[in-house]
Each structure stands twice: as structure tokens, then as C-alpha cells.
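Here the structure comes first, spelled out in C-alpha cells, and everything after it is commentary.
A single protein chain has been removed from this complex, and every other one stays in its place.
Going by the order they are written in, the chains are A, B and C; count residues from 1 in each one.
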Amino acid sequence: MRVPEFKIMSDPVHGFVSVPHGLLYDLVQTPEVQRLRRIRQLGVGYLVFPGAEHSRFGHALGAMALTRDALRELMDKGTPISHDEIEGTMAAALLHDVGHGPFSHTLERDLIPGFAHEDMSRVVMDRLRERFPGRLDLAIKIFDNAYERPFFHQLISSQIDMDRLDYLRRDAFYTGVSEGVVGVNRIIKTMLVSPVEGGPDSRIAIQAKGAYAVENFIVARRLMYWQVYLHRAVIAGDHILRSIFRRVRVLGSDAPDASPNLMFFLQRDVDPTQIADPDVYRHYCDLDDTDILVSLKTWKHAADPILADLSRRFIDRDFLRVEFKSEETSVAEQDQLREATENWMRQRSLLVPETNLPDPSYYLTFGHSSHEAYVPKGMQIAIVDRAGDLHELSEIPEMTAIAALSVPITKHYVFAPKDLTYPSGSSI
Amino acid sequence: MRVPEFKIMSDPVHGFVSVPHGLLYDLVQTPEVQRLRRIRQLGVGYLVFPGAEHSRFGHALGAMALTRDALRELMDKGTPISHDEIEGTMAAALLHDVGHGPFSHTLERDLIPGFAHEDMSRVVMDRLRERFPGRLDLAIKIFDNAYERPFFHQLISSQIDMDRLDYLRRDAFYTGVSEGVVGVNRIIKTMLVSPVEGGPDSRIAIQAKGAYAVENFIVARRLMYWQVYLHRAVIAGDHILRSIFRRVRVLGSDAPDASPNLMFFLQRDVDPTQIADPDVYRHYCDLDDTDILVSLKTWKHAADPILADLSRRFIDRDFLRVEFKSEETSVAEQDQLREATENWMRQRSLLVPETNLPDPSYYLTFGHSSHEAYVPKGMQIAIVDRAGDLHELSEIPEMTAIAALSVPITKHYVFAPKDLTYPSGSSI
Amino acid sequence: MRVPEFKIMSDPVHGFVSVPHGLLYDLVQTPEVQRLRRIRQLGVGYLVFPGAEHSRFGHALGAMALTRDALRELMDKGTPISHDEIEGTMAAALLHDVGHGPFSHTLERDLIPGFAHEDMSRVVMDRLRERFPGRLDLAIKIFDNAYERPFFHQLISSQIDMDRLDYLRRDAFYTGVSEGVVGVNRIIKTMLVSPVEGGPDSRIAIQAKGAYAVENFIVARRLMYWQVYLHRAVIAGDHILRSIFRRVRVLGSDAPDASPNLMFFLQRDVDPTQIADPDVYRHYCDLDDTDILVSLKTWKHAADPILADLSRRFIDRDFLRVEFKSEETSVAEQDQLREATENWMRQRSLLVPETNLPDPSYYLTFGHSSHEAYVPKGMQIAIVDRAGDLHELSEIPEMTAIAALSVPITKHYVFAPKDLTYPSGSSI
Partner (left out) sequence: MRVPEFKIMSDPVHGFVSVPHGLLYDLVQTPEVQRLRRIRQLGVGYLVFPGAEHSRFGHALGAMALTRDALRELMDKGTPISHDEIEGTMAAALLHDVGHGPFSHTLERDLIPGFAHEDMSRVVMDRLRERFPGRLDLAIKIFDNAYERPFFHQLISSQIDMDRLDYLRRDAFYTGVSEGVVGVNRIIKTMLVSPVEGGPDSRIAIQAKGAYAVENFIVARRLMYWQVYLHRAVIAGDHILRSIFRRVRVLGSDAPDASPNLMFFLQRDVDPTQIADPDVYRHYCDLDDTDILVSLKTWKHAADPILADLSRRFIDRDFLRVEFKSEETSVAEQDQLREATENWMRQRSLLVPETNLPDPSYYLTFGHSSHEAYVPKGMQIAIVDRAGDLHELSEIPEMTAIAALSVPITKHYVFAPKDLTYPSGSSI
């Protein structure tokens, strides 16, 4: 029997995922990619949607698999694509989010202020390039959008890229939010490169018959944002976690022990410019959700009452409350809530040891979430008609709703203790 | 073992469907409801989506089952509902479309000019009322929206009724159009009666947290219209079938035999006012898709070349072509196409025997499809906020897309032979 | 844009099915294959499992699609396969059951005594060969198992062929019997040709790691037989239909009208040797489920009381009862039941007009169903171990259950009126 060309992996979302032996399989086996198994795709989302315990590893494989499907479709429609281009685009898809840290987006800016995971993905790619000399150059060019055929980059990063198609399908699957299901296959089957020659002007376009599936994708994505990613309880979990990290930073050297890798980041102020530093890199690549959770389990026994309380709340899923409001909270109400929160903290002896006073900022936040379902700047999603002409999705006459969906929606909220008694008796 | 209260039926869409023994099971067993097994839910749709061979029977059961789920949810949320009201609403759901004729909507107005299947559903209910004396009164009141608690009627007939929830879910399932999947359970789980007392003013409302699922339902329904119900090839099939029936009517007594039940309707001009006539009723209730198909198989051997050709085309799925156009076909182009069609018919000897001339109207039609995803007149879909206030869906600030979706979309099309040669060389 | 190589069809079971343009697409478009849309895959099964309204058309496409998947897998594992072999095997899969008649197996031997649908499939292939000269030769060779590489035939016809894999998966899907789901993909992914060279000795084998999936397939198939194909109510429906046809034959020229195509077969005794006769062929290829149903709707108004009663029962799904028994019904009990049935018929005036006597054989049958989950004769299913040696499935040590499943199971039953009163008071 010939050595099979693929490693077959079972994937409940897409069925089987085939990983070609060679560069792609070797990349999957790197510690950097294996680490994604220890980073939850939806951060604290699993505490709200019990099924959503899936990691970034499955998403990386899925985005790579959809990329292969899309490339095959483009070739079927007449665009010549070389083996190297296939491998490069798939590698870029596999690695596009490899720089994510613990709990994905939640702590992104709390561990390293000013950090962006995309920059870290790029650093990881550079390191892997050293280990696979000459074999990742094209992948990085495509990732950087520096390759002469830009449509490969569009599969990796655009408003209808394989990243989005996979994560929506996957997150809908694991959360059980069936209406988030997107017609991934139909969208891919209506993709082509236009003009087909594949020169510098050519780009990914969707055949007109796929426009409704694209509209549905945009609406489903919007639904997933408000129903899942920005769910009230998810925001509450995010805030608790971020309050905990703020508190630990304030405690400084008084902070209790954390896991060794987390300690590294808490004991110094790593700067986004330092992420390629070997020491930072090594500790970052060893850091994942488990460091956070183990540390929280230690911190819930901390001497500091605020750190202990917040850590216990996160571990035991005893969340605070997030309430959406139609408009920004007025200054007067903010003051009332601050006072109420201080009283609430006093009753529970949640006082800052140095001052013996409550600091409500750990328990009370006025924030907002905002989301733009579609940003029709330039030619974001191109629809190609039967004559071969391209039109921006929002300009198709029957896609009138797209313009309406392009209005960013902002929702204000208050994050506060659940059992707060208001001085005025007003309710949030 | 106690006699079980339900007859369990396997349903691939909802899992199991439980039919309560008693009135509801007895209704399911009537010839009128069993006949729905012989009427395809999507008319000619199965010729375009091979999996969509499902009948109206499954949909009737499904709408009834979802109605029970919805009623249970309303009761869980504090609205008192009696056993009779449950049974009556479920019966109304089961029977809501029982008046449909062969190929559902396609031939609705060709068998009996001016006919509306809803009127026939009402006639069937009256007949069943005679057979189940006193036991269908409430169901009919609810169907007629004459019952004092109008929210039951809204479950049966409104822009978010159980009919729509079931058929979208079901048609998406059988066609394989996964993006048509609607969060039926989520929508039902966010339903309540508001105000809860259930008086004449109270109505079905959706909790604010369900608004995105409702938006998704409207967009998915729109997608199903353009992608499935008004698919080009489906329209082509509809037109062939209707051309056939027009031709048969023209042939009059020269028309070849049809099945006995179909013959009854072809040999006289039944009027919508006569549908309750015992003879009409009996033949109508014996008429279904099989009469049409058997007759077409006879007619493809007819002496009349047009009838024979069209019948063969339908049976062998050798369709004509439907082309959507951005605007109405100009008079000049219509003339060109008419001439081309006449030539095409002459080449194939598709001539009207009496005149020895081609009549292009059987092969060439200029039509349009139009669909309005949502009609926000009055309070169509009511969203209830946490304070208990009702808002029409399209007035919720974040539902901006709904207004855009409320614009009716019209698409013009030409139905014509596939291999037409244009006199001018222009293409459609 | 290059002309796409495939016609994509939506299939709810496998997602999308790709039909290659050229021979295969042209075959799909023939009247012979399109006719399969009018023959239900499960015969009367839709009257018991409301979702199982699917036709043989979808199954033909599905078997063809799985064949392509299997061939691709074999090639990936090193077996060279030519384009012609791919096309030929797929064509054979598409056409393997094209000879089925109305209601699939139910009436197989009642329309043409001694008929076997496989023979008709072969006749259809010959006719198609005339229309596609030279292009179906290989397909027919493979179908006939006359091709020099026998493993292609095994994909089409063996105890683990693509026919079985598709129909089990498909029937489980449409009936909603989820436990009938078979790991089709896993089985195909463990297939290879052994020895790989593909000579006359080489055959389809399953890698050892696939043995459990194969065992599960055999058990699931068994479950589908007893739970679906041989379900009590399905047998009841079969018997009613067959009683009707027996009665019509007895009535001879006194029989009321049927649809023209059915009339052809009822008015003469077609012999299995005549199925290639042009006239027989033409009428057979025009005959489908709709002829039966339309005729039954006529016959329920027949003068003959037995024909009228049985026809109405089938149309209105007012079935008789089938009761399984642990052993054959004793002669004494048979006599009792016969007497009871005669009384029952007398009470309902179901008398044979000529004699004015009841003939219980139309309403009472003593029959049996039997099924053998697996027949381990010769090398039916070959398992290949890591050393490349082949073992018959039932000889693998851990597959002990296979031998037990190879014992044919026979169940005796009585088909009789539901409300029969027994002379002795005993119950069935």
C-alpha cells in the first residue's frame, strides 16, 4: 500500500479533515500549534454555553480545510493554482491565529498592554520559518498580503474569509445555536476568481446566485455576536477576569503565586515591541488557559479579599450581572450605583487592605459593546454577475438590507453585583 | 399498561411527533388529511431539489406539533389555557392547509379559476364538523379569528406562525439548504402572551432576547423564497405545467383522456362558489398529484403536438429556460423573442392543428416574481421588553435591517425555449 | 469562466452531489432514470414513516456519488484507475436499480409473475447502450461482473456495496431512525484494493481498523430490516396492495378501468422473457407509483365490494393488522381465524358476487418474513490486516457476533382484520 497522502482527522463539524503529509502535517505537530488545544476558542463562553468547550486547535484545522475546498473550487472554475500556492495558502490559514493567548480575546490586552494577537501570529510564523527554512516564505507573503496574486490573501483575511466561515459554523455547532448555521458549502461553491487569469487585479468574487447565502452569512454572524460572543453573561465573565488581573497588577509583589509562566508576565511589564524576544516568546508559547485557571484556584485563597472573592466567583461561576441599557448611564445614576456598590462591598468586607476602603471599580463598570455586521468600504465582498462584472455586495439592488446592516450598533451596559440595593430604589 | 395518550410518529425533522389519541388522531385518520400524503409540499420543487419529495402530510403534522410546543411554553409562562383550547388550536393547525390541491400552489388557479386553497380548507373543516359534531367548533372559531382570545389564531396565522416555522425548517431540511435553518426552538422558547391575562387585547409577543432569532427567521425565509420557492427551474416547471393546462382547456372536448377525477374538473368550469357542492367536494378530495402525473403520461402521446411536447417535457424533466432580467422586457425585445419562438416551434412542427400556425404563448411568457420578506403593517411581530411594553419588530433600534427587508423585491423573467436563436443575435 | 465539470445537485443526505457533465449527466437526463423520481424507495413505507417519501432517483444519485468517493479512496491508496473505469463504475451504480417497478419490491411479482427487477435493469442498460453507442460497454461489463478487474463489480454488488451504504444511510435519514445511521465515510476511508496491483485476484478489502464500523453496518442493516422494511404496518400495506392486485386479476375483464399503462399489464399475462419486447418495455418505462394510486382511487368506487373495500383501505390508510407470532400458526387456529374472517366479511357484505360467499384469502394470510444479516459464504467481506493478509470478516476473532448474526431469523405473522372476533375468544 502506498503511503497515504493525508492524515485523516475526525472533525465533528466538517466530518473528516485531511491534513496533507509534509509541511502542513509537520506544522500541525509543532508545539506552537499543539498549544492551541489549550486555548478555548470562545474564551469564557463555555461558562455560558456548556457545549462550547472547543479550542482554537480545531478551528485552525477547520480554516485550513475550508481553504483547501475553496482553492479546489477556484481551480475547477479555471484558475490555475500551483502546488506551492495551495500549500502556502493552507499554511497561512492554519497559522492565522496561532498568536492567540489564554482565553483568546479576553486577556489580550491585560497580559501585555497594547498587544495584538495578529502581531504575535506573525512572530510565531517567523520562528517557524527558521525551523522550516524556505518552506514558509510563500505562506508569510500571502499572510502579509505581499504576494502578487492577492486573492489568496482574501481567502485568509477578508470579510468573507475561511476564518469567519469556519468559526461561525463551528461556534454555532458547539454552542447549539442552530440559527447561526451558515451555508459554508454553498458560499464556497459560488466562489471564483475574477477575472479568472489571476493577475494582480483579480480577486475572489461570489456568483450572483450566492448573494442570498452571503446575506444570510452576514445576518448569522450578527446574530452570533449578540447572542453568543457579546452575551450578557459572557461579558460578565470577561469583566471578572479582567478585574482579577487588574487587581493582581495592583498588588504587585504582594500578589500570591501564579503558575510559573503567568508569573513571568505578571512580574514585568512586557511591551508589545518585545514579543519576539526569546524569553518572552518561550514563556508566551507555554502560556495557556490552564495557567489562568490554576492561578485563580490559588488566588481564591489569597489574603487580599478582593482578589480572593473575584477568583472564587470566576472558578465557581458565581458571576456578577451585566445589564444592557438603551443609553449611556447618566452621571447621577453612576454615582448612585457607585455608592451602592461601596456599601455592598463594605457589608462583605471587600476592602482594600491599605486603605480599609472599598474600591468599586473592581465590581462596577460602565461599558459598551458594539458590532458592525458589515463594513462596505471599498469592494469588500464582490458579487460577479453573469456578464462577469463585479459589484460590491451592498450595491446589488436586492441586497438593500446589507446597507442597513452596515450601521454599527452600540449597546451600553452596566456590570455590577447581582444583589445590589439601590439607594434610590431605582432598578437597572 | 395504561393505554398511552399519544400515537408516536417518527419525523426526521422534529424527531418524534406525538399525536394525542381522540379528536386529533381521528382527524389525522380522515381521508381528507391522508390525502395530503399525495400532494407534494413544494409542487414541482422536487424536480430541482431531488430531496424535496415531501408531502403536505408531514407539514400538517409538524405545524400541529409546534403548536403544542408553543402552547406549552405559553402555559409555562403563566397563561392559563384549557384542554379544549389546546385541542382546538392544534386541530386548526393540522387543518390549516387541508384544502390544497395537486402540486400545491402551482395549479391553484388553473383547475378552478379564482380559487383560493384557504377557502377550500374552510369547506373541509365544515364537512369534518358534521362528522365530529360539536368537536370542531372551537378549532373553526380559532381558524376564523372569531375566538375571544385572539392569540390562538396568531399561532395559526400570522407572520411568525407555526405554519411558517414548520415549513421553513422542513423545506430547508429536505432541500438540503442548510442556511435556511431557523431557530424554531429558540423562537418558541421566547414566546409569551402579553399581557399575560389572555384577554381580547393580549397577543403573542417575543421576548427581546429572541429578536435576533426572529430577524434570522425573516432573512432565512427570504433566502428560501429566492433560492428555492422562486428558483429559476422551479418557475420553469410551474410554467410548463400551467401551459399544459391552458392547452388542455383550449382543446376542450378534443383533449385526450385524463384520470377520472381530473376529467371532472376539465370538463366543466367549476366556480369558486361551488366548492362546497357535494359532487365538486368529492372529486376535489380525490384529486392529487398522481392524477396530474398519470394524465401527463397519457397526454405525451396526444395527437396535439403542443400538448404532447409539453407533457413529455414535464415528465422527462426536459424544461424550458427561465432567465431573470434586471428590468421588464421591452416591447421590441418581446417581439423579437416571439418571432424567434415561432420559428423554433415551426422547426419542431409544434403547430396548432386548426390554424397550422405556432402559438408562442405556450412556450414564451414574460413574468415576474415578487416577495416581501416582512410586512410591518400594524403590529405584525410584537417584541416585548423587560418592562412588558410591546414594540413592533421593525421599530426596535437594532432591527434596522427589518425595514430594509420590508421593501418588496420584484424580479422580471422570461420563460422561453432553451435553444432559442435570436433574430438579432442578442441574448437573454 | 471555464465550463464547470460538474452539475451540482443538492442532496440532504450527502450534502451536494456532483454529476460529471458528459455521459453521466446525460444518463441522469434519460426518461428511464427520471422515471425513478416517481417510484418510492420504500414502497408503502411512507404510510408508516411519514418522512420516507423519497424516491429511487435520489438513491441512484447517492449510490453513484459514493462510488466516486470510493474510487477516489482506492486511487489515493495506490490503485491505478482510468477515467473510463471511473465513468463505467459510476454509470453501473447509477443504473443498478433502474429496472424497479411501482412501489419497488411490493408488486415486483404481481405485475409480471416471475419478474426480477435486476433483469429489467439489464434490459434498460441494453436500450441505453443503443442510444449511447460504445459508451456503456464497460459499465455493462462491470455490472455483469465480466470485467477483468472484479473489484469494480464489488463496489456495485456485494454485501458491502455502495448500493447498501447509500440506502441504509438514506432510509435512516428519511425515516428518522437515527440508530440506522452507518459510518459510510469511515467504511469508505478504510477501503483498499488488495493486492493493490488490481489484477484478477485483487478485490475490495477493508482495513482491520474498519472492522467495527463494518460490524455496526451489519447490525444497523438488520435493525433497519426489522424496524423499517419489515415493520408490521409495512407488511400490512404490502398485503393489502397485493390482495388488490390478485382481486383485479380474478375479476379479469370485469375489472374496472385502470390507468392506461397499468391496464396494459393487467390485460395480458406478460412473461419475464418478454420484458425486452418494445411494447412491454415502453409501457413498463411509463409505469410508476402514480398509476397504482390513480387506479386505486378509481377502484374504491368499483362494483366489486372486495376490490372497493381494499382499495379504499389502502388510499385512506385504514390498514388491516399484522401480528408477529413466535411460531407458525397451527392448523386449528388457522381454521378458527378463517371462520372468524368469513363472519367478519359477511357482516360487512364483502362477498364475492358470483358465489355470494366470502373469500377470506383476501383478508387473511399466514406468512413469514425472514432476514439474514450477513451471509459469510466464501469471502464476502474481506478484512486486510497490517501484513496485507485477507480474512473473511466472520473469522476475525473479535467479530464473534458476526457468526451469530449470520443465522437467518424468520418471523411468522398473521395478516387479518383488526377487529376480528375469535370464535374461541383466543387472541392473536
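Quick note on the criterion: contacts are C-beta pairs under 8 Å (C-beta built on N, C-alpha and C of every residue); 3 or more make two chains touch, one makes a residue touch a chain.
Note that the coordinates shown come from a computational prediction; the quantities given were computed from them, not determined experimentally.
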{"item": "Neighbouring shown chains of the undisplayed chain, as defined at the top", "value": "A, B, C"}
{"item": "Selected from B:Asp76, B:Asp201 or B:Asp269 as touching the chain missing from the view", "value": "B:Asp76"}
{"item": "Touching the absent chain when the full complex is considered, from A:Asn261, A:Ser369 or A:Thr400", "value": "A:Asn261"}
{"item": "Candidates C:Ile188, C:Leu405 or C:Leu420 - the one touching the absent chain", "value": "C:Leu405"}
{"item": "Chain B residues that touch the omitted chain in the full complex", "value": "1-2, 4-6, 8, 15-16, 76-78, 185, 189, 192, 196, 388"}
{"item": "Chain not shown, touching residues in chain A", "value": "9-13, 15-16, 29, 31, 34, 37-38, 46-47, 49-51, 53-55, 57-58, 61, 173-177, 257, 259-261, 286, 288-291, 293-294, 297-298, 315-318"}
{"item": "Contacts of chain C with the absent chain, listed as residue ranges", "value": "177-179, 181-183, 185-186, 212-213, 215-217, 219-220, 222-223, 226-227, 326, 397-398, 400-401, 403-405, 407, 409, 411"}
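Methods note: only the chains that are shown with their structure count from here on.
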{"item": "Each chain counted as touching chain B and chain C at once", "value": "A"}
{"item": "Longest centre-to-centre distance from chain C, chain (CA-based)", "value": "A"}
{"item": "Euclidean distance of C-alpha centroids - chain B vs chain C, Å", "value": "32"}
{"item": "Computed distance of Cα centres, chain C from chain A, in Å", "value": "50"}
{"item": "Multi-chain contact sites of chain C, meaning residues that touch two or more partners", "value": "15-16"}
